[in-house]
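Removed from the display is one protein chain of the complex; every other protein chain stays in position.
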Amino acid sequence: MTAADPKVTLDLALAHGLTAEEYDRIIQLLGREPTYTELGLFSALWSEHCAYKHSKVFLRLLPTKAPHVLQGPGENAGIVDLGDGWALVLKMESHNHPSFIEPFQGAATGVGGILRDIFTMGARPIATLDSLRFGDPEDPKTRYLIGGVVSGISWYGNCFGVPNVGGEVAFAPEYQGNPLVNVMCVGLVRRDRIFRARAEGVGNPVFYVGAKTGRDGIHGATMASAVFEEGAEERRPTVQVGDPFTEKMLLEACLEAMAGGAVVGIQDMGAAGLACCSSEMPSRAGTGMEVELSRVPRRETGMTPYEIMLSESQERMLLVVAQGREEEVRTIFAKWELDAVEIGRVTGDGLLRVRMDGQLVAEVAVRALTEEAPVYEKPTARPGWLAALHAFDPLSLPEPADYEAALLRLLAAPTIASKQWVYRQYDQQVGINTLVLPGSDAGVLRIKGTSKAIAVTTDSNARHVFLDPYQGAALAVAEAARNLACSGARPLAVTDCLNFGSPERPEILWQFAEAIRGISEACRALEIPVVSGNVSFYNETEGEAILPTPVIGMAGLLEDAGWRTTQWFKSAGDRIALIGPDAVSLGGSEYLAILDRRLAGRPAPLDLRVERDVQAACRAAIEAGLVSSAHDAAEGGLAVALAEACISGPEAVGAEVELPSLGRHDLTLFGEGPSRIVVSVPPRAQRHFESLMGECQVPWRFIGTVGDERLTLKVGGSVLVSLSLDQIAHAWRTGFDRYVG
Amino acid sequence: MRARVFVRLKRGILDPQGTAVKRALEGLGYREVQDLRVGRVLEMELDATQPDQARGRLEEMCRRLLANPVTEEFTVEIVEDGGRPRLA
Amino acid sequence: MRARVFVRLKRGILDPQGTAVKRALEGLGYREVQDLRVGRVLEMELDATQPDQARGRLEEMCRRLLANPVTEEFTVEIVEDGGRPRLA
Partner (left out) sequence: MRFGVVIFPGTWSDCDFHYVIGEVLRQPVKYIWHRDTDLRELDCMILPGGFSYGDYLRAGAIAGRSPVVEALPDFVARGGFVLGSCNGFQILCEAGMLPGALLRNECLQYRCQSTSLFLENAETPFTRGLRPGQVLKMPISHGEGKYYADPDTLRALKARNQIVFRYCTESGDVTKEANPNGSLENIGGIVNEAGTVLGLMPHPERAAETAMGGTDGLLLFHSLIGSLVEDGSALKR
């Protein structure tokens, strides 16, 4: 205890976000009252963010195993085998709240955090993706947030030197008070060079490396406690500011130290900083750790042990170093102009012992902080609002008077329109691996020195999840896998980022539980393990929760990089085929959202077997070299998918299509349904394609031909849409920019 | 009337730019620099005659646009025509 | 001793950032801003006692690193401990 520490009481514990029961449990585990620093440790490690206390029981359902999984959930990131001695590390994280408070730095530090999660495993990050959600695009606040978030991501990623190869941007009023910023990162590591966040080897020294510690982002609870009233200004935790340059140095220094073999274990100091590292690392290894805080490099004066343990200053790592190799580590970090200071050592007694100037300020069993953190199984309840929403029949609305105008409005809708404004601010090529840049269904990167490539995507249609969390979440998995299939890849693994409201509300927890069930079911059916992920709860303002948004990040493998396929039509004369079933719906569709500003109805059902077969058929056609393009039909239905295939490539090309009628024309053109892929087939491959589709036993048909300067859509012989390429390209290219430009 | 608005990071907030510049100066032999922080200065020509009123407007501009209240603080200086600066 | 170094684009060189800020201020109704330029200010704590000598060193730092002679000009201000700034 230091003299300045406030007295620990139940009130103080409550102010730290702990419950009375949790506080009792802490006393029981310790056999005494906690010290102030210990209270800080428990409040951080038992927080939702670190302990997953409301989500753990549900997350157990996720399938996480497969022969190629080298590391499942539980580490900083998941890892799958790519063959040829290479492995792929992947993980996605949210930085929603910080990005709302300070969009630029919030998003930037979000990128910084996910990069560290990847290189802490020993991997070099090779690509990021960003999945973003904002409120009403008409609101000036939204414009300010997008501007800040995109430039924050751009600044951090570009400066660090990692390409951004994909992502999404979607809008719905429910994100007005709580935008979502999810960033995914993938990295490459040699299979036999994987590092883990484990404090092995009693007696091994513990090194603090990287940036200095300040009072950045210290647990908000500190502010709530009355003790800090005088001098509160100085004590106030400050916003985390990113330093991508230091992160780049940290990357190079860590990889160099790892390559030399001096590193035993490593973890990044992210949420809950040193507190988290110094308990989780020994906990995973069944050891203990002792640290002396006076040795921690600081950039502010007068920091207390509590503050040093809980600081969330960026660009720092904790290393366990092989005894006797200390000098090597110091030399490498000095070369990269970074601090590397021995602050403690691994012990065998299972305790975390924290000292400040020799004086003991905390002594806790690491398991008490980690394994023994509370886990809740809180009640769930199906929301009452769903019945009325499901009862709505979109076909009760009148048909649009003008289908061309309707298509142009959809193409110009900010969720559908080109996101070039976003990704041209991101470096997309550094590393010279990017074979398919942002703007197609998935980003594709080669693996140098092999014939292979990987494809990566993020997907989630939150409207569908809101209307049916089970199926909507399954759909997100299906869509991500479909985007990979369209690019020529076989899915390898999922990393997820589950953004929801407060789990203390039974309806929200029900959404969450159903979404997990949906993800699990889809991952089982498509045989894709979940290897890492993140849960972000409490995404709400004034009791208004966001749309439930389980974002699925997925990585896939192309055995032959030459298989990579893009979404746009290539040559006049190619036949256009639609692979997949006819089941579509306007329930929860973009069409309904844009033309009627309504979120209601029932999305079309997902048949996971059909989904799997359609994807397999698409991949088979690609691998056999039978298609020039492949694009899945998602938001906006078939009409939008066809228009995108015409105009999203380097050179626009028209198409003439006769669509099978599915009832009303709005349903035929704009109805959304799973498992549907538009491909274009060169004439020479037509016969072979037909027989392959027959073998695959999937529903499919030719629907038109590529060519000309127009997009013509006919149903039952009558022309519903005949628009020049310039018209559709203009709508699609300017639709997003008009809100941000 | 001329005015200057200084916008700087709040105390305690990391200033990576300042740190890098300080280190570069050290490398060039300028070891007397103990602490260095980088800020923005907006120099303006105002169509205004009342310094106090102008100052009020400038402070409002800072709160509304020029400074980020989460990370930055600001000061406003009025330089009366041809005169010396008056500190806030 | 405290010092401030101002670095700004030379007159005649376009300052798109300044233009953008001015336009944004206009949009918010601040029409009195006639001209606005954005510069950098480096605020430093120096380990020095002789203001004139310190100024010489600072000007040297500017010439060697802090300002780009092609595009920028600089001014140096010394704020003697607790005192008022002395303009260059």
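Order of writing sets the chain letters: A, B and C. Residues in each chain are counted from 1.
Everything that follows uses one rule, which is that a residue touches a chain if its C-beta (ideal position, glycine included) is under 8 Å from a C-beta of that chain, and two chains touch if they have at least 3 such contacts.
Just so you know, these numbers come straight off a predicted model, no measurement behind them.
> Could you tell me which shown chains are touched by the chain that is not displayed?
Listed by label, the shown chains it touches are A, B, C.
> Which residue among C:M44, C:L66 or C:V79 touches the omitted chain?
C:L66
> Which one, A:R353, A:R446 or A:H631, makes contact with the chain that was left out?
The single option touching the absent chain is A:R446.
> So which of A:Y426, A:Y591 or A:F670 would be touching the chain we can't see?
A:Y426
> Going by the touch rule given at the top, which residues of subunit C touch the chain that is not shown?
Interface residues of subunit C facing the absent chain: 13-14, 16-17, 20, 64-66, 68, 70-71.
> Residues on subunit A that touch the omitted chain in the whole complex?
Per the touch rule, subunit A residues meeting the hidden chain are 151, 154-155, 158-161, 243-246, 248-249, 336-337, 423-432, 434-435, 446, 448, 561.
> Pick out the residues on subunit B that sit against the missing chain.
16-17, 20-21, 24, 27-28, 38
The rule is short, and it goes like this: only the chains that are shown with their structure count from here on.
> Using CA atom averages as chain centres, what separation in Å is found between subunit B and subunit C?
9
> As a quick test, compute the distance in whole Å between the mean CA positions of subunit A and subunit B.
Their C-alpha centroids are separated by 38 Å.
> Roughly how far is subunit A from subunit C, centre to centre by C-alpha average, rounded to an integer in Å?
It comes to 42 Å between the two C-alpha centres.
> Listing for subunit C: what residues touch at least two other chains?
none
> Which subunit A residues reach two or more other chains?
Counting only residues that touch two or more other chains, subunit A contributes none.
> State the interface residues of subunit B toward subunit C in the complex, per the touch definition above.
Subunit B reaches subunit C through residues 6, 8, 18, 21, 24-25, 28, 30-48, 54, 57, 61, 64-66, 84-85, 87.
> Would you tell me which residues of subunit B are touching subunit A in their complex?
9-10, 12-16, 20, 23, 68, 70-71
> Give every residue of subunit A touching subunit B within the complex, in rising order.
101-102, 105, 211, 214-216, 234, 236, 238-243, 245-246, 299-300, 313-314, 337
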